[in-house]
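Moving on to chain A:
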Amino acid sequence: MTDMLIWLVAIPLTGAVATLLLPRQATALVYVTAVATTSVAGMLLYQVGTQGELTYEIGGWTAGLGIALRADGLSTMLLLMTALVVMATSVYAGTYFRQADERARFWPLWLLLWTSLNALLLSGDLFNLYVTLELLGLSAVALASLGGKTAALQAALRYLQAGLLGSMMFLAGVSLIYAGYGTLDLATLTGMVAPGPVAWVALALMTAGLLLKTALFPLHFWLPPAHASAPAPVSAVLSALVVKAAFYLVLRLWLDVFADLVTPASSNILGILGAGAILWGSWRALRAERLKLLAAYSTVAQLGYLFLFFPVLQALPPGPTRDAALGGLVILALTHGFAKAGLFLAIGIIQQRAGHDRIRELDGTAQRLPATTFAIALGGVALIGLPPSGAFLGKWQLIGGAFATGQWFWVLITVAGSLLAAAYMFRVLGHAFGNQAYPQRAVTVAREEWPALILTGIAVIGLGLAGAPVWQLLGSSA
Partner candidate 1 sequence: MIDIVSSLLIVSGLGFYLAGSIGLLRLPDLYSRLHALTKADNLGLGLLTAGLTLHAQDLFIAIKLALIWLAVLAASAASAHLIAQHARRRETRT
Partner candidate 2 sequence: MNTTAVLVFDILLVLSLLSLAAAALTTRDAHRSIILFMAFGLVLALAWGRLMAPDVALAEAAIGAGLSGALLLAAVREQPRQTLTAETKAVHGGNDAGLKVILQSVVILLCVGLAATLSWALAHAFDSAPNNALAQAVQENLATSGVSNPVTAVLLNFRAYDTLLELAVLLTAVLGIFALGPARPGYRSAGPVFDSLAHWLVPVLILTAGYLLWVGAHAPGGAFQAGAILAAAGVVLRLSGQRTVGLPQKRVLHIVIAAGVGMFLLVGLSLLVLGRPFLGYPPAWAGGLILLIETAAMLAIAATLLLAFLGGRPQSQRLHGTLQPVTPTLRSGQDAGTITESRNSSEEKRPC
């Protein structure tokens, strides 16, 4: 029953066309699409857990000629995370956009973004990855520019240009690969790729393009304004999923396809860039004036952690410790996805209720919006990496792996990053818990606050306590 793979792309795409043609029933259609896709993602996770990697050849043509969709442990977990985050954010977006014409403009683009995420996580063909990256970039920019104000448009324009440059570099790498090896399918490439000028330059180009789209430290200039000025549900998905999809590709290329090309020096470069991202992102988050800017810079920092894993994984010989470290990387990525999405939704509620999101004027928020402040606190726990959260397990594996390979520098960076994260999160909570003498009436709207609570709850409790299956899933198919 490998048809599930294509259903994961076909359902959101059909939903996008349906919401475009039937604007009045759009919200209902989106909920139906969301439930359907999430259940298919769940079934796929179960299937991959039991049978290992699944492959689906579109049109029945063999993988080289046609395009193959592949789902292994890593991509199915990211797919389920994407489905859950998008479903919860859709519930919130239903209430966030008041006017009907705003919603009618939002839903088709939203489902197209979801289609591109699913297509990217499943695709097993290099040029197809270029097309999905382009679809992802364009739909994210179109959604980010929905804000309509000058700041949102400027940020969206800069985001589009950075995205196009990244895609062009990626395409240049893909054309080199086709020139050298004559095939575009990732599975056949994994066997054929041999260290040589073609493979090195192609990998360097593709990685450079993807780093631009992942907004790793020196190339992160476009991310904070774009995520801060986009509407709340959009910036939630941008931070939690869109940049992570590009990171997933870097992971897939470095650990799977071009595994025997990766040298300690190149992984260390990624590690150093990651360290820079952690320090710079956390520092700017600490000094941010607005909550959304803080969350955006926190995304830059958290992605830095993911890149810290590369030198550790490269140094570890294949064995149980390496699988544990890989599991730590995945669970850290998943936790950040849930936590950051929940955090952005909570910030969206505050911005709509209070009319602004300046950190200094957050007094009394805990009294007026208790559930939202609790969601922010939960999100903070996951971002800092305190014990119950999945991030703690991830960072624990990172530190364990770093010690095992004698690279103590990464340990120092991880601890420093966690302290800085604690600093900027407690700064926010400190302001939020500043009590006002005459607090206004507590406002609770279930459909607005539940998504944020559920997402951050999954990040802290779900992944923390029930994190074991992540390692089994990776073990069975990594």
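Methods note: contacts are C-beta pairs under 8 Å (C-beta built on N, C-alpha and C of every residue); 3 or more make two chains touch, one makes a residue touch a chain; residues count from 1.
Selection rule: all candidates are chains of the complex that A comes from, given by their letters.
Owing to the predicted nature of the structure, the values given are computational and were not obtained by experimental measurement.
What touches chain A in this complex, out of the candidates 1 or 2, is 2. Remark: chain A residues 3, 6, 10, 13-14, 16-17, 20-21, 56-62, 64-67, 105, 108-109, 112, 115-116, 119, 127-128, 131-132, 134-135, 138-139, 141-142, 145-146, 172, 176, 179-183, 196-198, 200-202, 204-205 touch candidate 2 in the complex.
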